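As you look at this complex, bear in mind that one protein chain is not there, while each of the others sits in place.
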Amino acid sequence: MAKVEKKRALNEETLRDFLRGMLLIRRFEEHVEERFRAGDLPGFLHVAIGQEAVAVGVCQAMEEGDVFASTHRAHGHTLARGTPPKAVMAELYGKIEGCSRGYGGSMHLYDLERGNFGANAVIGGGLPHVTGAGLAFKLRDEPRVALAFFGDGATNIGTFHESLNLAQLWKTKTVFVCENNHWAESTPGWQHSPVWDDMSKRALAFDMRSIKVDGQDVEAVFEAAHEALEFARSGEGPVFLDVETYRMHGHFIGDPQVYRTKEDREEAADNDPITRLRERLALGDDEFKAFDDQANQIVEEALEFAQNGTDPQPEDALKNVYA
Amino acid sequence: MAKVEKKRALNEETLRDFLRGMLLIRRFEEHVEERFRAGDLPGFLHVAIGQEAVAVGVCQAMEEGDVFASTHRAHGHTLARGTPPKAVMAELYGKIEGCSRGYGGSMHLYDLERGNFGANAVIGGGLPHVTGAGLAFKLRDEPRVALAFFGDGATNIGTFHESLNLAQLWKTKTVFVCENNHWAESTPGWQHSPVWDDMSKRALAFDMRSIKVDGQDVEAVFEAAHEALEFARSGEGPVFLDVETYRMHGHFIGDPQVYRTKEDREEAADNDPITRLRERLALGDDEFKAFDDQANQIVEEALEFAQNGTDPQPEDALKNVYA
Amino acid sequence: MTYREAVRDALGSAMRKDEDVFIMGEDIAEMGGSMAVTQGLLEEFGPERVRNTPISEMAIVGAGIGAAMAGMRPVVEIMYEDFLTLSLEQIVNQAAKHRYMSGGQLKVPLTVRTQGGAGWSPGAQHAQQLEAWLVHVPGLKVAYPSMPEDVRGLLWTAIYDDNPVILFEHRLLYPVKGQVPEELEPIPLGKARTIREGTDVTVIAIGPLVHRAVGAAKQAEEEGISVEIIDPRTLQPLDEDALVASVKKTNRAVVAHEAVTRMGFGAEVAAVLQYKAFDYLDAPIERVGAKFAPLAFAPVMEQFIIPQPEDVLAAIKRTVGK
Partner (left out) sequence: MTYREAVRDALGSAMRKDEDVFIMGEDIAEMGGSMAVTQGLLEEFGPERVRNTPISEMAIVGAGIGAAMAGMRPVVEIMYEDFLTLSLEQIVNQAAKHRYMSGGQLKVPLTVRTQGGAGWSPGAQHAQQLEAWLVHVPGLKVAYPSMPEDVRGLLWTAIYDDNPVILFEHRLLYPVKGQVPEELEPIPLGKARTIREGTDVTVIAIGPLVHRAVGAAKQAEEEGISVEIIDPRTLQPLDEDALVASVKKTNRAVVAHEAVTRMGFGAEVAAVLQYKAFDYLDAPIERVGAKFAPLAFAPVMEQFIIPQPEDVLAAIKRTVGK
């Protein structure tokens, strides 16, 4: 995807790039679901279907040199930041061509070259990292920012609060991106957080600047993320990005969602960020199909690459324990 | 101390009782300092000098059946709740007549009979307990409240946030009493918390009701605590009590306070809650001295009792590990 | 009855009997827990007693402690035992010590259930076996049942024990079926179970390794080695007498668990046995456990790390010099 010119409205071509990015994630995730159901993929997998605009909007606003931490729901962030789909898919297959060489898996995608400090399967686990990395950038006076993605459910864990406190206190170069998709596994927002309908309140306890944004509108996400990143980059302090979004599918692949009403699913489906962007760009069926075909092709190539990848040797398990 | 009649202004006799309670704590702590310096007392000791109005105001507002959790700075809370000074002092001496039978020490005072669920030497350690106890009271529909004391420094630890979140979500019968004395050991408020000058902001992240009060004014503390307790007791939800107070002495006995300015100490000294109450009651020197003598006498008796207390047998150490 | 049903039955039975018992944990209500263990309990007991919690392991355990101190018998669930790391302050400094620090005034009748385990590529943060840590903490009781009957009886006992009990389950055990008595029978904490009698070597195994040891024992038998298997079931208190008696009989011992060998529970067992059965041992005590690495994702590496039946068999053979 072409890098967006900063400080001016997004042009059509950029938005088309965003669409490509979002479609890549969507089709990637759909293929992953399909392959998991076919019994191809080991482990626990969580897809980001419905949340593609957050991944693309935020990651496109990041600069080279910025770093980030992701979560159990990491495919989208990783693809949006430019890690080749082949390397991501190969990781899900546990191949040495994978972005974590087969050691990590879906919940532990890494790509140091692109500043991916790791998807974290412990809720809140990456938040202190970006606080510390943001501190390092500040101490060294580097124009870099450390950013973390996390969900609404993650705002309940102590690690979240300790990290925000420290970041604000020390004005680290950090951005905290809360993807509020209204669910933590089977637990709806109202059942896990007293401020579930306005997560920006979480930042009040630290006097931290927060920016609220509609996560289904990729342009808005990009603008807000850009603003947050530049604020943090300038050394003025961290920012809490409160993103409203939707989880269109189950928590994990295979989740029957017994806990979820039809209305709730429909509401999510009605807020498809790809449909939104397609309408914004007024794309006809053919035009859209061309984008879509391209995305599917990339994913199919990735799949083939991954399926033909190399299994590690059993004894490789004893490598990389220490540097 | 006589139990205060609820829902009306405090009468003079009640305030005199409060003064007795505060003086008891002050003289108790002074004797403890003196005995520690003399080499009599083992362990780490933290006195509550300057914070007596909080202990007395809050504990007097509690009802029989209410429970509470305290901190490393626990002597005041424990005395104010009615545990005999002899039992507290004996505990500091590690005697079996102590309120924790010599197993606990200064940082682990207990008195189950009076609802003291324990002083906790881990910052934040008692906060989830009062959340859970407040939940139990709610589940059983009992008119009881669980209350926790903690310092400004404790508002930085994850346990604090997790506890407030859970309490508010479940509307447990809990009151959180933050004694903001502007210091966490050697670390001033501005160096440990971005909202150190208005701790009630900590409650905003949970939409929790908060009440701010001047902790050097025992009447005000009593009124605020009473309001908080009744709100929680009614089942409407927990309350965050934001109490401004002063630590007049060092963090622990023996602390040279190299980190503290003369001005800061003077400001604390100028805000002595005992002086405030004495003025409010317009007590003459003689009258005050009578109160004071009484307090000193109680403490001296406690000291004698403790010094003549019984040492546990070494093998007693293996008792009480399991119920 | 499966192991999963056995856990559910113990929880349901205790809640039916006793208003003071309630359960809380992440996603245990509508969803029935991430391993479907608590399915159906919400319907029977309602949301007050089957409580979904926010993601806050410290507060979950700590609130359980508070409710226990206030006289209830809460059972809390930590979804994966890796997340015990988020709640250890409350388990180790609080639950384990309140009775002691109060000189015997308080009690904390709390049960903490958790589960983990490899064998399905969960990756390095969703499969650790941490039971050894808890065994190091005076004031806690620790159980790790391997059979449906045991988990049902021990969980029941844990709930009614006046001390904090940590109960470890293993994901691969949930579908395992086993005979259980019609009536729920409490099983005392601290009593080992002899899974299989034998004369040449004693395998002391816990959790999934009990089942892997059974496989290994069958193979060993074909090679003429008679294997006794003992499952301590409770790690704290530990039924040292049963272990020692068996080893005095067989003169050889293998200790097996899925946790990392280094500093794992097998170290304690080996230390006890070499001390109490020193003159009876004809061979060094073998330890079987995970190799020294975090759990890799790729299945071939994962399987290499965790102990397999063949690893138990190889250890058995070494003890008899084959």
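For reference, chains read A, B and C in written order, and residue numbers begin at 1 within each chain.
Here is the rule we use: a residue touches a chain if its C-beta (ideal position, glycine included) is under 8 Å from a C-beta of that chain, and two chains touch if they have at least 3 such contacts.
Worth saying up front: this structure is predicted, and the values here are computed from it rather than measured.
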Among shown chains, those touching the left-out chain: A, B, C
Given C:Gly12, C:Gly25, C:Pro74 or C:Gly139, the one touching the chain that is not displayed: C:Gly139
Contacting the left-out chain in the complete assembly, out of B:Ser193, B:Gln216, B:Thr245 or B:Asn271: B:Ser193
Option from C:Ala124, C:Ile195 or C:Val288 whose C-beta touches the chain left out: C:Ala124
Residue of A:Gly21, A:Gly57 or A:Gly158 in touch with the missing chain, whole complex considered: A:Gly158
Given C:Pro164, C:Gly207 or C:Gly266, the one touching the chain that is not displayed: C:Gly266
Touch with the omitted chain, as defined above, among B:Leu15, B:Leu112, B:Ala220 or B:Val321: B:Val321
Hidden partner chain, residues of subunit A it touches: 67, 96, 98, 100-104, 108, 110-112, 117-118, 120, 122, 125, 127-137, 139-140, 146, 158-159, 162-163, 165-166, 169-170, 319-323
In subunit B, positions touching the absent partner: 42-44, 91, 94-95, 100, 102-108, 120-125, 153-154, 156-159, 184-187, 191-193, 258-259, 311-318, 321
Those residues of subunit C which, in the complete complex, touch the missing chain: 82-83, 85-86, 88-89, 92-93, 96-97, 100-101, 123-125, 128, 130, 132-133, 135-139, 236, 259-260, 262-268, 270-271, 274-276, 278, 281, 283-287, 292-294, 296-297
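Going forward, only the chains that are shown with their structure count from here on.
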Chain occupying the middle, per Cα centroid: C
Distance-maximising chain from subunit C - centres being C-alpha averages: B
Cα-centroid distance, subunit A relative to subunit C, in whole angstrom: 36
Chain centre separation (subunit B, subunit C; CA means) in Å: 40
Residues of subunit A whose C-beta touches two or more other chains: 156-159, 191-193
Residues within subunit C bordering two or more other chains: 53-54, 56, 58-59
